[in-house]
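Yeah, one chain of the complex is gone here, protein chain that is, but the others are all in their spots.
Letters A, B and C name the chains as they come in the text, with residue numbers starting at 1 for each one.
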Amino acid sequence: MPEPMSAPAALPLWWVVVLPFLLVAVAAAVVAADASLTARARGARADVLLPVREAGRLLVGQRRRTVAADSVLWRAGGAVLPVAAVLAGVVLPLGLRPVADLSVGVVWFNAMEVLAWAAVWMVGWGPNSALGLVGGYRFVAQGLAYELPHMFAIITAALGAESLRPTDIVAAQRGLWFVVIMPVAFVVYLISATAMAFWGPFDAPVGRDVAGGAAAELSGVDRLVFAGGRRLLLVVAVALAVPLFLGGGAGPWLPAWLWVAVKTAVLLALVLLVRRRFPTIRADRFTEVAWIVLVPLTIVQALVVALLVLNRGGAG
Amino acid sequence: MDEFVPVLAALGVVVAAVLLLYGAARVLAVRPPALEIVPFSGGLAPTEHAFSRFHVRWYPVTMVFLAFDMEMIFMYPWTLVVSRIGPSAVIEMFLFLGILLAGVVYAWREGALRWT
Amino acid sequence: MDLRRLLLRLAAARPHVLLVALPGATEARLAVEAELGRRGWPAAVSPADADVLLVAGPAGPALAAVVGRVWEQMPEPRVRVVVEVVADVSGTLDSAASQLASWTAARPEYGGPGPREQEHRGPEHGGDEHGGHGGGMEMPGGLPMADLGEDRDGLMLDRLHVALGPVLPDWPAGLVLRVELQGDVIQEAEAEVLDPGRGGSSRGDVPAAEDARHAAARHLDGLARFLGVAGWADPAARARRLRDDLLAGAEPAAVRGQVHALTARVRRSRTLRWLVRGIPAGERAVAARLADRLAALDAAVDGAPPAQPGPSRPPDLAALARAVVGAELAAARLVVAAVDPDTDLVAEERGARHA
Partner (left out) sequence: MTVLFWILAVVAVVAGFAVFRLNSMAQVTFALLASFLAVAGLVMLLGLGYLGVVIVLMMVIEMVIMAVFMVMYMMNPAGLMPMAMYHNKSGSMAIAVGTFAVLAAGILLTDWPTRRGAPAPDQTFALGEALMGGQMLTMMTLGVTLFATIVGTVVLATARGRYDRFGDDLDRRRADDPAGGGPG
């Protein structure tokens, strides 16, 4: 068992109110940045107010319900997405301390993000629409491909620190960021994080070719909650890479929270740029690659880290 | 479980936020929801309910996944004890993974990871 | 309410436009797409996501019904506009935006102020999960459920009949693909073009023996739509921009460098090659058709004479339908985008036969 180090306690309880707003603000920044990149490619002007416009548009927009829709699952699925994203975000160290310092933090994170499986499937299923169904099922197929590499990547980071507590994992990187000893896990983690938020190039579940797929029939606030939840999920999933692999708030000169912000921003920018480099990767092509390339790679990565841990344990 | 108190609070806050959003939309929306909208597939009316037996082509993958996924339950606690238990823990876990990987390789060769 | 008005005004600066392209009105579609691109207004992918329904060209009876149905599916606030003359695209979009900005629920809707048709359809069935209605076999919405059919493993499973198109993103104008789906695999398919022969003469502006500029623009348009279906938005947007530049009067030689950079980027993408590999599409596979298009595009901006100046033949819709049988839905979309049937020509052909 790791020495009961002077673990920094969680943030004060009122942070649970701040956290959702913080995440929404970052998600809005992501939307604005992404849209300005799109506008540049098309030769149009960028618009900083864009997230406000879009949110406002959906707030005043009419909701709709399709014939014989399964409203219960449809609405529940949409609402689960932002809830799961924020709940996954409680273990993120915002600086040195997270909102909830769980001893099983990374497992909690994993459990919350897996709710996206249920959420997207339910949203695709709900409207009784052929294209929506295809979208929902595409996400489950995608989940079957990315989830195992994702779990192995998380476990590798936990293994490096021999703790499931994100703050311990950060503390264990005091000497050396984990990205150095587990680059494969880091890359696989980012791939799987974008796949989990069905963000490009893994956006087949809401793809253009099926007219928006799972989201095709959503309008008004239902679309706002679903689309917002998806962005939140992306932000939270990418942000966890900072404590897992990039040393959390460690860095010279700047305070810890600013380092976390900077590192998260860099990773999000990377994700936005990568999306522009690749066409949509369909699950039927990705599954086999995930299983016979990514899974063995991450297992070998875990083995390497396990040997390093043994070596370190023997010395200590 | 004191450490889960903030989680519970966060759950309350975010559920309240989503409800608030729905409430705001109820006030702000220009019209009450439109009902009985015909689902969209390109502009022609559907001739059947889309709710049907959806035949997925990847059902073998789900089976392999479930079997492999069980292993994760063990792997999370395993990470905590590696240096305490020593080499035997590493050998054992990777033997376990190796057995499962052999199963995956078999499934791959049989084409179970393709859309059949 | 003031907040609502403010939000409506904010949103109206960037409405989502659902473009319904009609066969024979390619020119209007291109003009609208160019203007949307300039303004940075997003193209909606489905009616649920749209604020403006923009019909490019005059609709025949079948397509008018489609437009009406799509209009019914759109949430309010919504505006419906028609663009038939290329010159008034910008003004039409402006007026649509201003209607959205000053939208009030009391506004009589385009096409008659009557109540919406679906509100008369009897009790709602959606949220009723307690099985309280004792009606028995009366199906909600009056629709039947899918029936059984054999799949490619020889199992009997539900076959869902779905009509894809004619209003889908990056989809040939007026094309309808009636498919039988098991899961997302197409078991049977049938293709047709709605309202053939309507406005088929609008291609008169694009000369038959087309010059290099129009050839290049046409290939860029096809490439943009293929990349859009493949989910590669960035080069698709660049292709559209180059297309618009060409149609606005730029010389092919002036954009040669950019076009070559674009085609090189698409060719270089191993991911794209991997994603389209092994998808048959009739005579030539999707990958080969993509390569053909890239080569033709390069040749067009290099000033080479068009390879076959002969009269263009109407697309073989039966062959298209055969090509998507057995394909998964995403692959089928790629097949359609790669074949890229020119539905304007179907119009001319059928029109001629009737005359």
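Definition applied: a residue touches a chain if its C-beta (ideal position, glycine included) is under 8 Å from a C-beta of that chain, and two chains touch if they have at least 3 such contacts.
Fair warning: this is a prediction, and the values are worked out from it, not measured in the lab.
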Absent-chain interface as seen on chain B, which is shown: 1, 3-4, 8, 49, 51-57, 59-60, 62-74, 76-81, 84-85, 88-89, 92-93, 95-96, 99-100, 102-104, 106-107, 109-116
Hidden partner chain, residues of chain A it touches: 1, 68, 70, 72-73, 76, 102-104, 107-108, 110-112, 114-115, 117-118, 121-122, 125, 128, 137, 140, 143, 147, 164, 284-289, 292-293
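The rule is simple: only the chains that are shown with their structure count from here on.
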B-C against A-B, pair bridged by the larger set of C-beta contacts: A-B
Mean-CA-position distance for chain C and chain B (Å): 32
For chain A paired with chain B, centre-to-centre distance based on mean C-alpha positions, whole Å: 13
Overlap residues in chain B, where contacts from two or more other chains coincide: 28, 30-31, 34-38, 40-42, 46, 49-51, 54, 56-57, 115
Multi-chain contact residues (two or more partners), chain C: 4, 7-8, 46, 48, 73, 75-77, 124, 126, 139-141, 143, 160, 162, 168, 183-184, 328
Interface residues, chain C side, partner chain A - complex: 4, 6-8, 10-11, 13-16, 37-40, 45-46, 48-49, 51, 73, 75-77, 124-127, 129, 139-141, 143, 160, 162, 168-170, 181, 183-184, 227-234, 237-238, 240-241, 269, 271-272, 274-275, 328-330, 333-334
Residues on chain A engaged by chain C in the complex (per definition of touch): 38-39, 41-47, 49-50, 52-54, 56-57, 59-72, 130-131, 134, 137-138, 200-201, 203-204, 207-212, 215-220, 223, 276-282, 284-285
Residues of chain A touching chain B in the complex: 1-2, 10-11, 13, 15-17, 19-20, 58-68, 70, 79, 82-83, 86-87, 90, 99-104, 106-108, 127-133, 137, 140-141, 144-145, 147-148, 151, 155, 158-159, 162-164, 211, 216-217, 220-221, 224-225, 283-284, 287-288, 291-292, 295-296, 299, 303, 306-307, 309-310, 312-314, 316
